[in-house]
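All protein chains of the complex are present and in place, except for one that has been dropped.
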Amino acid sequence: MSNAGAMLVATLVTLTLIKATPIIYAALGGVISERAGVVNIGLEGMMAGGAFTAVVFSGMTGSPLIGVLAGIGAGAVLGFVLGFAATVFKVDQIVAGTGINLVALGGAAYALVLLYNQPGASPQVNAAGNLVVHLGPIDLHALTILAFACALLLHAVLYYTPWGLRVRACGENPRAVHDAGLHPLRLRLWAVIISGALAGLGGAFLSLGEVNLYSDGMTAGRGFIALAAVIFGRWTPWGATGAAIFFGFFEALQYVLQGRIGWLPADAMQAIPYIAALFAIAGLVGKVRAPAADGIPY
Amino acid sequence: MKILRRVLGGPAGAILLAFFLAACAMLVAGVSPLDGFQALFIGSLGGRQQIAETLVQTTALLFPALGISLAFRAGLFNIGAEGQLLVGGLAAGAIGAHFAASTPIAIFVLLACGFIGGGFWGAIAGWLRAQFNANEIISTLMLNFVALSLANYLVSGPLKSSAAAGAETAPLPAASWLPLLIPDTRLSIGLVIAIVAAFVLRWVFTRTVFGYELRAAGEAPEAARRNGVNMPRMTLLALTLSGAIAGLGGATLVTGVLHRFNTQLSPGYGYTAIAVALVGDLNPLWVCVAAFGFGILEAGGLAMQALADVPKDAIHVIEGLIILVLAARRYIATRAEAAPI
Partner (left out) sequence: METRADLAPGVRLRLRGIGKSFPGVRAVDGVDLELYSGEIHALVGENGAGKSTLANIAFGALRPDEGVVETGGNVVGLVHQHFELVGRLSVWQNVLLGREPRRGWSIDAAAARRRVIDLAQRNGLEVDPDALVDELPIGVQQRVELLRELEREPAVLLLDEPTAALAPAEIESFFQTIVHLAQRGTAVMIVTHKLQEVISYSKRVSVMRHGKVVGRFETAATTIDEIARAMVGGELPRVAQRESVTQTPCFRMANVSAGSGGTAIRDISFEVNAGEIVGIAGVEGNGQTTLADAIAEMIPHTGSVDVAGANGRIGIIPQDRHREGLVLGWSIVDNAILGRQHMSGTRRGVLIDRRAAREDAQAIVRSLDVRAASVDVAVRTLSGGNQQKIVVGRSLLGKPQFVLAYQPTRGIDVGAAALVQSRLVEARNAGTAVLLISFELDEILMLADRVLVMYRGAIAGSFARAEIDRARIGRLMAGSEA
């Protein structure tokens, strides 16, 4: 392979992993929540909440680490709201998730003006962009490595621990969980809180890992792409991670192709990841089965 | 508790509670809620211009909200009204810029373009669902982004007006503009079309065999399937019609308000309309009322920003809170009759 070709591949791999990272986090959040029986349409809002809060706290303290932690916290709080609505109030999960998205996305835009007195985007803050491991020509962000660690951890928790077994049982038949003397609503609530925390971490990566500010609309439907990744990955941590990388690849491809293929304009290329997601969810006819009690209030 | 239940029992209670929460948010932000709400209402209802602008927003929200209601009633979560509205507007704008005919014919043709364009966009999701069982929440949302990319590309490339500085189509000839309902405002007869559409939709739901089957499909899909409802066909039809109504809204924005197409056509009407449809209980006539309420918020939001220094985005927070509170009050209202285990 020519040198330029190798460079191109390295760039594509690096970019794929960067673009995949926030989707991996959100998709893992989607997996745990749906395995417990709660469809998390609010992932998008939780990502935005995490991204925004991370920037605020990094700006206030000067520490991107605290920013990332705050992003996780913000996601968890939104997860709690959705979980509370879905369990205690037995609200339709799709409706509640839609509400969460409006509140979080609108709230971030609102707070941008309140805090910084500038609409659209925050000022630049200290970012975590330099936490990069160089693997030959490929750059690997520390939070990307952490994303894979989270996938591994989630896999271990779901399939090897008592708590994971109970969560999976909860997504299939919460009554059986109740009859075993456990608390299905509590299990679901925790699962959705963790889901929100993961989505918040994904958001924090968007704002502090990739760039160093929050701007309106920066989540750009990634929460929903993550939901597609959950389905594409058949509700398993590794499957969802793989699907997130698949979507990350198409997002990266769009950047790599820009300027290289003259006849395909940049605006049209922006549609590539979304079209890939459409094909992915359409290509799974009859092959997937959601958790039996997914989306059904208990 | 009983009093609380009664107060929260209706949509009015939900809206009140959401405003209360919003007032709390304003206090936290250091703005007097009184000033904020005063600005909101003066900005939306304080005069002829203001009322007209509120009704412009009402119209813009009403079409997609009616489309969403239709899909939701069929049990299909169409989150893609934004994209359907955009494609409808794009179809009307693209053809309208190069189409000359006398007034009634031109308007009819362009509105039909919007209807067909939005319907086509909805039909993609319908086909994916009917044929491949692809989750419509995700597909309609992905199609929103695809629509935006497509529109951006077309208005900055093939359809770009050479006369305009920004990315937009050439203006429509005046013969294809919707007549104004109130002179010297932006309010066109699009509002009348929207309200007529609401009545038609209500008639379809309650009187026709199609509406009967659509509601059956939404409320009890298995019973519907076993009782003669062709579910794949219903899925395709419902999402197509849902998109078509949203697309018609896009066309009325193009022919009635902007008189050209650009991608600033909608500041998220398709998303806000989800809240409108839910607050209106998916009932077309109540959706009209809800659209007016949200029209006040949309139109007043700008005034709130200018007069009371409350950012316009606060409106979206209020809308989100209304959805959450409304969903929760169903629980409060139905809790008394919870079924035994």
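Residue numbering begins at 1 within each chain, and the chains themselves are lettered A and B in the order written.
Methods note: contacts are C-beta pairs under 8 Å (C-beta built on N, C-alpha and C of every residue); 3 or more make two chains touch, one makes a residue touch a chain.
Being a predicted model, the structure only gives us computed values, none of them experimental.
Undergrad: Of the residues B:200, B:223 or B:306, which one touches the chain left out of the display?
TA: Once the missing chain is taken into account, the touching residue is B:223.
Undergrad: Could you please point out the subunit B residues that touch the chain left off the display?
TA: 207-210, 212-213, 215-216, 219-220, 222-228, 336-337, 339-341
Undergrad: Would you write out the residues of subunit A that touch the absent chain, in ascending order?
TA: So the residues of subunit A touching the unseen chain are 156, 160-162, 165-166, 168-169, 172-173, 175-182, 291-292.
Keep in mind that, in the parts below, only the chains that are shown with their structure count from here on.
Undergrad: Would you kindly tell me how far, in whole Å, the mean C-alpha position of subunit B lies from that of subunit A?
TA: Going by mean C-alpha positions, subunit A sits 27 Å from subunit B.
Undergrad: Any idea which subunit B residues touch subunit A in the complex?
TA: Listed in rising order, the residues are 25, 29, 77, 79, 128, 131-135, 137-139, 141-146, 149-150, 152-153, 156-157, 271-272, 274-275, 278, 311, 313-317, 319-324, 327-328, 330-332.
Undergrad: Report the residues of subunit A in contact with subunit B in the complex, numbered from low to high.
TA: Result: residues 41, 81, 85, 89-92, 94-96, 98-107, 109-110, 112-114, 119, 220-221, 224-225, 227-228, 231, 265, 267-271, 274-275, 277-278, 281-286 of subunit A touch subunit B.
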